[in-house]
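Every protein chain of the complex appears in place save one, which is left out.
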Amino acid sequence: MRTFLILTVDGVTSGFIYAMVALALVMIWRATRVINYAQGAMAMFTTYVALFAIQHRVTYWLAFVIALGAGFVFGAGVERLLVRPIEGRAPLNMVILTLGLLILLEAVAPMLFGGDVKSFPAPFSRIDITAGATQLYVSPFDIFVIAAALLVMLLLLVFFQRTTIGLRMRAAAFRPEIARLLGIRVGRMLTLGWGLAAVLGALAGVLIAPGIFLYPNNMDEALVFGFTGAILGGLDSPVGAVTGAIVVGLVLSYVGGYLGSDLETVGGLVMLIAVLMVRPQGLFAFHRQRQA
Amino acid sequence: MRNPLLRHATVCVALAVVLVLLTYVFDAFTDYKIAGVAIFFIAAAGLTVLTGVNGQLSLGHGALMAIGAYTTSLLLKEQPQLPMILPLLAAIVSTGVAGAVIGVAAARLRGPYLAGATLALAVGLPQVAVHYGSVFGGNQGLPVPVPTPPSALGGDFPNERWLAWIAIAAALITLFLLANLVSGATGARLRAVADDEAAASLAGINVARIQVLAFVVSAACAGLAGSLFAYWVGLTAPSGFGLSVSLQLLSAIVIGGLGSLSGAVLGSFLVVMAPFTISDLAGNLNLSSDVANNLPLALYGVVLIVTMLAFPRGIQGALFSLWRLAKRNLRRPQAPTVSTTA
Partner (left out) sequence: MLEVDDLTVAYGGVVALNGVSLQVPEASITTVLGANGAGKTTLVRAISGLVAARGGSVRVDGTALTGMAPERIARLGVAHVPEGHGVISELSTEENLRLGCLWLGGANDRRAATEEAYELFPPLAARRRLPAANLSGGERQMLSIARALAARPRVLLLDEPSLGLAAVILAQIMQRLRELARSRNLAVLLIEQNARSALSVADEAVVLSLGSVVARDRAERLARDESLRHAYLGF
């Protein structure tokens, strides 16, 4: 029981981090029909920026904000400078482009910041809370991670569902040509979307680093598992992506805890294949009603 | 030469002669690199058929190479004296079977769903070798004996040259077979499915079967390459088949020119040779190890990005456009340059 609780808390915590990556991937996929394979590497980079700031006597919270801001600029810049010029070409071009960016970032980061494994500070204790004599298996930092992820997801939900600019972004994502006829600058909406997605990624990067340390490809697994979660849920469904990613976090945690930590990725693979064989478009895929 | 079979055979034989002669010209280390290019090409050519011709994106070809490499290494662990051809064939068969299984699953998946599944394969499969360490040697991996040249070639015949010959032979046989496959009726079907599945299906093509076929062919190539790779490195370990191998393969076929086997040759040459050259260069420049070690990768990322932005049809496409431009300008030296660009 004790093991189960520990594994569950671990799984949920990392699940929420994967969920942010998954959500970033889905946001971009819905708007641009691109999987941004560099999403993780971009987050790694902004985490290095935050660490750089911290090493130069910037407080943790300011560095935190700097990372998110850098993420926005980074994401928007990638859309403008790299993605925009090849919009509309064969999908494989976009795949190679973002993979190229992934490779480039993972090579440039050690050149700039050093290739060694670095520790990254956590703003709250990572030691489990005890209430009286009973251990709770959850640390203040775990709570912070989950709360931050939930808050950001809530903010995004409000942003997309309740604000005009969110509505414009959705229109631009679903029907770009119609959106233009309604006066919406679709290009700007895409840039904004990439920027916001990268903010999510940057948040994931800063939240995951205290646990797994910071090194040039420290986000590879988060990308793969976030992507796995997004696929499980169905790439067009934000709710599905979050759910899928949390399931991935839990399954990996249980597999790692009960069967051996080497088997985590294998567990992810088996689960993904099993789900895709039953539902090739993910669990939350919906057929557009009344339209082909 | 009208007959493509004859033409492909002639090209391959000519290439064989030239390459074998070259292995005599160069030193052993260069022969070793040539072997590397040939091995890499085999896998890249297979991926060309799957991704370039048939339009199925695989981010997990490194895992298929791992299957070939482990088949070979396990066989050699039991029977170290086995003649080399047997482990090679065993690797082709085992990976081909794995390819069929994966292909059946993949035929149901499209776009990013297929990419994600193959990505998970690339990341997940090598971990099996870690977990079952008693069989697969864990993180340390399994050693592979160096293939020694037959004594008939003389006592001082370098091992590297012998391996280069084998790799070249395997690469050219692969090239010959794939060139025939791609230029024939099956090739047309592979392309038809890539262009428009619905139309291909209406034209009577069994889309799923063609997609599985592409996966099997491609996997068999990856298996052969993986097996040779094990000999080339002398060791089969999970770290040798990380995601980066899959990405390098994909890069090679795109940089060279997607969908063409000659593009795969070009791309393989660049992807294998560039790190050596750049490391030498970086070594001469007295750079810190963090910079020097990562310079090849950085350049490689830049090349991928620039290729996609400026030459989406790869080096081959770029050369081809250049050639056409040159020809036009040579023919009509007085032609106004402004209007021709429109």
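Lettered A and B in written order, each chain numbered from 1.
The rule is simple: a residue touches a chain if its C-beta (ideal position, glycine included) is under 8 Å from a C-beta of that chain, and two chains touch if they have at least 3 such contacts.
All of these numbers come straight from a predicted model, not from anything done at the bench.
Here the chain not displayed is in touch, across the complete complex, with A. Among A:25, A:66, A:149 or A:186, only A:186 touches the chain that is left out of the view. Residues touching the missing chain, restricted to chain A, are 164, 167-168, 170-171, 174-175, 177-186, 288-291 (touch as defined at the top).
Heads up, the rule we're going with is that only the chains that are shown with their structure count from here on.
We define each chain's centre as the mean of its Cα atoms; on that basis chain A and chain B are separated by 31 Å. Residues of chain B touching chain A in their complex: 51, 57, 105, 108-113, 115-117, 119-121, 123-125, 127-128, 130-131, 243, 247, 250-251, 254, 258, 290-291, 293-298, 300-305, 307-309, 312. Those residues of chain A that touch chain B in the shared complex are 29, 35, 82, 85-86, 89-97, 99-108, 110-111, 114-115, 220-221, 224, 227-228, 230-231, 235, 260, 262-266, 268-270, 272-273, 276-277, 280-282.
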